[in-house]
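Take a look at the structure below.
The other protein chains are all here in position, but one chain of the complex has been omitted.
Showing chain A:
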Amino acid sequence: MDRMLNLDGFSFAGASLSIEAYGDSTNGDAPSTADTKAKMTAILGKRYYQQTKLLDLSKLGSDPDLLSMGVFNSTSTESKFFPALMKVWEMTWDSAAKRREAVESVSLADNQLANISVVTTLAQTFPDLKNLDLSNNNFKDSQALLAWRWKFRSLEFLDLTGSPFSADPTFKDTMLKWYPRLRVLNNIEVRTAEELAALKKTPIPVQGPYFQDESQIAENFVKAFFVGYDNDRNDLLNGIYDAHSVFSLNVNPSAPRAHQTGTAGWDQYIKKSRNLLKISHLPARMSRVFTGVQKIREVWDTLPKTQHPDVLAHPEQWLIECHPIPGLPDPSGQSGTGVGGLLIMIHGKFDEIHSNNQVETRSFDRTFILGPGGGVGGLRVLSDVLSLRAYGGNEAWTLETAAIPPPAAAAPLAQQQPPAPEGYGHPAPGKTDTQVQQEQLVLQMSAKTNMTLQYSEMALSSNGWNVESALKNFEELKAQGQLPPDAFLPVVQ
């Protein structure tokens, strides 16, 4: 926020914004489009602070470069300048993701704006803006800002000081209502971090993945599946799908998303989508479900090439859950009561790589049922349901960190657990059972000795993972004063 406050204190030259029709070469005197673009790029370069991710568009009326371009010589085409500037900014970046990352803050301070009609395209170019300085303008009421009512859904900081609207009795409530993440309005905190966290908090606490595997079947399947799906779908089909495997996909085109930046269309999927809300006729419902290796191969061949993040290298980008289920059809036909299998539910993202090297990131949910069969490992995929939606990030399943201190009563309990990285001591794809057991022993050791996880692990591994002998060894070394201070966790007050 400080970087926004730093912008205050400049005096506004008072030149009114009036813009020449440059970029429009019908006039013989007008500079060429390329020339205008180059000048605008230079101006944006001077006003962009990469480190603080700030684009400072304040006091445009007194910008000597803009003045020398003759931007303010005529009022007739005032509406064209700002959209052109935004267009040039967008063209500076080769990917939507880079553009999104580049700017968190924009200042439009000291521009004598009475409403936002001239600058409204700011919301299209910077939909995920966090900080917006509109101070020292001339907005009379909420009506003057209404076009941004549903924009900037991530806005945390808004400065409207110096506008008559700020004195309106409804000002604060209106802005709080418009912007659900707003924290600071006119340099005053209007929502605390706790209040914001409470807004985001779900009534159902978010826990780590529930992963009840059997002999690492699901773990190995998930690790192999997405590598196979990205690199050799045919091989995957031959390995673990059979004549009874069923695949279908459905597109949720209006799912909530992480960024408001538009996503590419769903053209390559929509004709296969079996969203039963939309697909109501029986023939379409039948033709959009694919049974058997051959049919599934045909549909997979039409789907875009994908790149999923590595499960082991980027575990945070995945949420993988699994549990056994009974009552599956017995491939041998012998069991009248059905056989057991695994239900696996995966949430994550993938990149779609297009021929023009454009990359589109999407989120997906994929549910599998695995049962005994004639494929690799004596398994087969019975069901494979793929749901596709716009990129929604991984924040929803990230465990809440200690941003909010636990209530005092809970503190002694909290202290029993040494601080450990997320997922430590819990099963996860890529971790062997031995690893999980060892991590749990390390946690136990650490809780008993108050040593760090690293030292606890050293103590255990040098004692053959026997907790008792490791504890005995620890007491001896401690008594002899042989343990360095950094072997211990910081003392909790």
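Heads up, the rule we're going with is that a residue touches a chain if its C-beta (ideal position, glycine included) is under 8 Å from a C-beta of that chain, and two chains touch if they have at least 3 such contacts; residues count from 1.
We take it that contacts and distances are computed from a predicted model.
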item: Chain not displayed: protein name in its UniProt record ("NTF2 domain-containing protein", "YmL10", "Cytochrome c oxidase subunit 3" or "Protein BRICK 1"); value: "NTF2 domain-containing protein"
item: Per the touch definition above, residue among A:64, A:169 or A:203 touching the missing chain; value: A:203
item: Identified contact with the non-displayed chain, of A:164, A:324, A:377 or A:423; value: A:324
item: Given A:385, A:420 or A:471, the one touching the chain that is not displayed; value: A:385
item: Given A:159, A:365, A:439 or A:457, the one touching the chain that is not displayed; value: A:365
item: Residues of chain A in contact with the chain not shown; value: 177, 180, 199-200, 202-210, 212, 246, 248-252, 254-258, 273-278, 282, 285-286, 289, 319, 321, 323-329, 336-338, 343, 345, 347, 363, 365, 367, 369, 382-383, 385, 387, 389, 392-393, 395-397
